[in-house]
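Every protein chain but one is kept in place in this view of the complex.
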Amino acid sequence: MTRDRENLLLTAAFAVVTAAAVVASAGLSPVSRRAPLAVAVPTLALLALEIAGQISGARAGRRLRNLGIPGIASYVVAGRTKDEAAPPANGAGRRLELAMLGWACVLLASTCALGMAAGLPAFVYLYLRLQSGKPRRVAAGVAAGLWGVLYVVFVLALRIELFEGYLIPWAVRR
Amino acid sequence: MVSRRYVLAGLGAAAAAAAAAGLRHRPSSLRGTTPCGAVAGRSIRWIVPNAPGGGYDTETRMLEPFLERALGAGIAVENLPGAGGIIGARAIAAARPDGLTLGVIGMPGLLLAALAGTAGAPDPVRAFSILARLGRSWHIWATGGSSPLKTLDDVLREGSRRALVFAVNEIGSANIASIAVTAELLGQRVELVAGFGGTRAASMAALRGDVDLVCFDFETIRELVEGGDLRPVLQVSAAPIAPHPSLNRVALLGGADGAAERQAALHGRSIADARGLAEALFAVMGSGRLAVAPAGLDAGLFDCLSNTLYGVLAGPGAQAATTRPLDTARGGEALADVRRASAEAPALLPILGDAMRRVRR
Partner (left out) sequence: MMDSVAQSAWEGFRLVASWPNILYPIAGTFMAMAVAFLPGISGATLMALMIPLTLSWEPLPVVLLYGGLVGGATFMGSITAILFNVPGTGPSAATLLDGYPMAQQGRARTAIGCAAISSAGGSTIGIGVLIALVPLMRQAILAFGPPELLVLMVWGLATMAVVSRGSFTRALIAMGLGLLLAFVGRDPRTAELRFTFNTMYLWDGVGLVPVVLGLFSIAEVTNLGVAGRHTVSGRTRADQLTGSAVDGARAVLQHFGLFVRSSLIGTVVGIIPGVGGTVASFLAYGHAVQTSRDRDGFGRGDIRGVIAPEAAHDAKDGGALVPVLAFGIPGSEGTAVLMAALLLHGIVPGRALMNEQLPLVFVIIWSLFLSNWLTSIAGLLLVNPLSRLTTLRMDVLAPLIMALAAIGAFVYRQRIEDVGLAFLFGGIGYLMKKHGWPRIPLVVALLLGGGIELNLHITSQLHGLGRLDLWHRPVFMAIGLLTLASLALPFAQEIRSSLTGRRP
């Protein structure tokens, strides 16, 4: 997917969410729906402008985003600013993006399954071994260090219960 | 020879299993009797439906050392705020009834949620084993310190000319029921201005004169009353709420000579009706904040926990430790109160429904 297409998809997703808010507001009482509608309708209009601008090309987009209001030009810049530099648009960048998405899923899955106490150190260990290519000793040491910090801070010092996961309590119950 | 790799793997697996188990709080060594065998030496998860620092949380933490000593178990306070206390209540109700998950709930809020048919709210009568009552929250109507409304008679006189304006936190909370039903009994029209960020913020509105009245639990606004910033004009109860000088000569809503019955005739309501409605309100509001376990607790364990908790709450140590007076009762008495409140609560439904419809216009 090209960058422009990805941006268009993101904008469209925002528009869908905003439109859903408009629809969902219809079922609320007048007091409760006033503010959401007052925000969602103009936001939807601006999103339509933004989408039109993206579709019709950069120059037209600049004119539309400028809204034709005098004095506003300095606040309107087409596209990204200089330091919001995007990662490389080539295949390597896309692969890395998918890898990071995958690791986020691994973190969530291990936390939900094993709880934070075991799941987070397990995630750290796997990331360091498989993504960063670190030796076992380093990965285990860092993971153990994380566990140690969690134990000292949450169990000993604060006595705050961390999320215990779904798998271990289920196994214990059985 | 066993390879080093397998030894390390085995140790690692053992360490991982210990890690997951090891991060549950373990009690420090405890002295004293340990009467409830199933929980002795274990860690009890005590669920509080507030964020740290909230009312029930502070009270629980004050009682924690006494509870640990009496139960012979560690107490790990777990804050589960949200949805007006329903999140915490659901967590307690859904836990295993093994004595290792206990907590505190605000029963008036749960009763009203059940009455309103709030999705997800646990059944207040059937979902819990009620171990003891910690206390009850009785409301007062109060005006600002510099308000011209100094007594209930002033309020009623003003109320005969226009709607009385109340500052409230949140529509749907227990004090809305208190305001709506009390106003109905007194024959008053009220305007509810909701959205203030808390009891104190709403009280400030009364102080400033932006609103006429607030209606809150007396203990929560005691400091403001003692400082003269708020003036009680009505006790929403059948008997004096507390032996406090600021409540001397403040009218009572209920009782034989209470405002409800006095106003009944003026507004075309029979005294029996007024009394019934007032008692329904007091039953709900007086159901109190309760120490509970999930339903289905073993009978022996229930008796042990209930007696132990009541012993702690009724003891001089706990009474001295807490800042709110403990209006304690045994589990059985508290359960009877809850059942009565649950049976009488439907009498409040038409009034609450009407109040909700008006605020949503």
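Per-chain numbering from 1; labels A and B assigned in written order.
Criterion: a contact is a pair of C-beta atoms (placed from the backbone, for glycine too) under 8 Å apart; a residue touches a chain by one contact, two chains touch by 3 or more.
It should be emphasised that the depicted structure is a prediction, and the values quoted were computed from it without experimental measurement.
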item	value
Among B:41, B:65 or B:315, residue touching the chain not depicted	B:65
Option touching the unshown chain, where A:114, A:128 or A:168 are the choices	A:128
In chain A, positions touching the absent partner	3, 6-7, 10, 14, 17-18, 21, 24-25, 28-29, 31-32, 35-36, 39-40, 42-43, 46-47, 49-50, 64-65, 67, 70-81, 83-88, 93, 96-97, 99-101, 103-104, 107-108, 111-112, 116, 120, 123-124, 127-128, 131-134, 138, 142, 146, 149-150, 153, 157-163
Those residues of chain B which, in the complete complex, touch the missing chain	51-54, 57-58, 61-62, 64-65, 78-84, 86-87, 90, 116, 119-120, 165, 169-172, 191, 193-198, 200-201, 203-205, 207-211, 223-224, 226-229, 321-323, 356, 359-360
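Quick note on the criterion: only the chains that are shown with their structure count from here on.
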item	value
Chain A and chain B, separation of their C-alpha mean positions in angstrom	38
Complex contact set, residues of chain B against chain A	12, 15-16, 19-20, 22-26, 45, 76-78, 96, 359-361
Complex contacts: residues of chain A adjacent to chain B	29-32, 114-115, 117-118, 121-122, 140, 144, 147, 150-151, 154-155, 159, 161-162, 164-165, 168, 173
